[in-house]
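The complex appears here without one of its protein chains, the remainder shown in place.
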Amino acid sequence: MSHTHPPGNGGADQGHAAPMVEEITDFEVLEIAVRELAIEHGLFTAEDHRRFTEWTESIGPAAGSRLVAKAWTDPAFKARVMEDAVKACKEIGVDWAEPTGFGTPSDYMNLRVLEDTPTLHHVIVCTLCSCYPRPLLGMSPEWYRTTNYRRRLVRWPRQVLAEFGLILPPEVEVRIEDSNQKCRFMVLPVRPEGTENWTEEQLAEIVTRDCMIGVALPRLDRTADVHPVHKARRPVQSSTHSGEARHERKE
Amino acid sequence: MARSKPPKNALNTAANARFKVGDRVRVKDLPNLFYTRTQMYVRGIIGTIAACTYKDVIPEDEAFNRDGRLEQYYIVRFRQKDLWPEYQFDNDTVQTESPERWLDPVDN
Partner (left out) sequence: MSAKSEVDSGRIELLEALRQAEKTWNVLAPRYGVTNPNPPWKTSLSAICDCLAASGALPTLDRRRAEDELAESVYSDVPVPERQLLALVHVMLSRSLLDESDLANRMRAVRTRLESA
C-alpha cells in the first residue's frame, strides 16, 4: 500500500492532520518499484500482497498480553492453552490460519506456550533466522532479529539477559527455546505478587512484549518495554543477585 | 524451490514415533546438503525428548519438493553444560526442534 503525499505542505490542515514526512524518498520509491515488478513477473499476486499487508498491520503484542492475562485469571483457559495453544488463541480473537487459511510461511500453525515457574525461566530465539510468534506478538523487534541476539543468547544467555536488565538467581533454570523448525513459542510469565485483585485488563497492561519473549519480567509499575536497548560493551558477568536488577545499560 | 507448507498432521498424535518424552537421544552430525535447520551447536550432543510436536516432511525434502515422507518432530532438551565448555550454571538448558531422522537413540 503506497504512501501518497498531499500537494504542498498541507499548511491549510496544520493543527488537524498528523505530521507527515513531506518528501518522497528513494526507499519509498524502491519498495513500490520492487513490488510492482515482482507482481508483473508473477512472483506473487497483488491480492496476496494486499492480504499480507493488511494482516501485518493488524497484528501486535496486545493479543499475547490478553492471552497471558486470561491464563493468569482462568485456570481452565490456561489448561486449554497448554493442551492446544492454537485452538485456545481463537478464544482471544487470534486465528493462526490467517491470512491464507493455513497460516503464514513463517508462523505456521504450531504454537506452544512456555509456562514459567519460580524455578524455570524461558527465553525465545530463532538462531537461524528470527522466527517469531507474529499472530500473538506482532512484528519482531529489531534487536530480536540481530545476529548479536541470535548468536549470543544460546551461548551466553545470562549475559544477554543482564544487558536487558534481567538477572536471575543461579538455581533458576534458564531455558532457551530455539524455534528452528515450525513450532512457534511464547512465554507465559509467572504472575507477579501484588496483583491478586487485578482485572484481566489491568494484568494485560503489565504483560509487555519483552515479557513474552522472556527478556523481561512483568512489573507492577511498568506497562511499556524500555527502549532502546543498548548492548553493553563488556557484558556483565551474571551475579548472585535475586530478582531483577534495574541498572543503567552502558553503550 | 517448493513453497513451504504447514505440517500435514498438526495434531500431537505421536503414533509410530520412534521416541517418547524422556528418551535420551543424540543429534547426528550429518553432512549438510544445501538446506538444513539442524544447528551446528547441537551436533553430536546428547539430549532428552521434551515433547512430540507434529509429523511433517523433513526440511531437506521439502526444499526439493519431494512430498510423501513424513517424519515425527520432537523438541529436544540439552543441558547447557553439555553444549559449551565451562558453562557455569548447572540447571540451564536449551531446547530445539528436530525431525526424527536427525536423532539416534542413546541407551540409558
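When the chains are written out, they are named A and B in that same order, and each has its own residue count from 1.
Operating definition for what follows: a residue touches a chain if its C-beta (ideal position, glycine included) is under 8 Å from a C-beta of that chain, and two chains touch if they have at least 3 such contacts.
Note that the structure is predicted; figures quoted are calculated from it, not measured.
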Key: Residue of A:25, A:119 or A:202 in touch with the missing chain, whole complex considered   = A:25
Note = Where A:79, A:129 or A:224 are the choices, the one touching the absent chain is A:129
Request  = Against the chain that's been left off, what residues of subunit A make contact? List them.
outcome  = 1-5, 7, 18-38, 41, 43-45, 48-50, 52-53, 55-57, 100, 104-106, 128-131, 139, 142, 147
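Keep this in mind: only the chains that are shown with their structure count from here on.
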Request  = Report the residues of subunit A in contact with subunit B in the complex, numbered from low to high.
outcome  = 84, 86, 102-103, 105, 108-110, 112, 127-128, 154-155, 157-158, 170-183, 238
Ask   = Which residues of subunit B touch subunit A in their complex?
value = 3-7, 10, 12, 37-39, 41, 51, 53-54, 56, 59, 73, 75, 77, 80, 83-84, 88-99
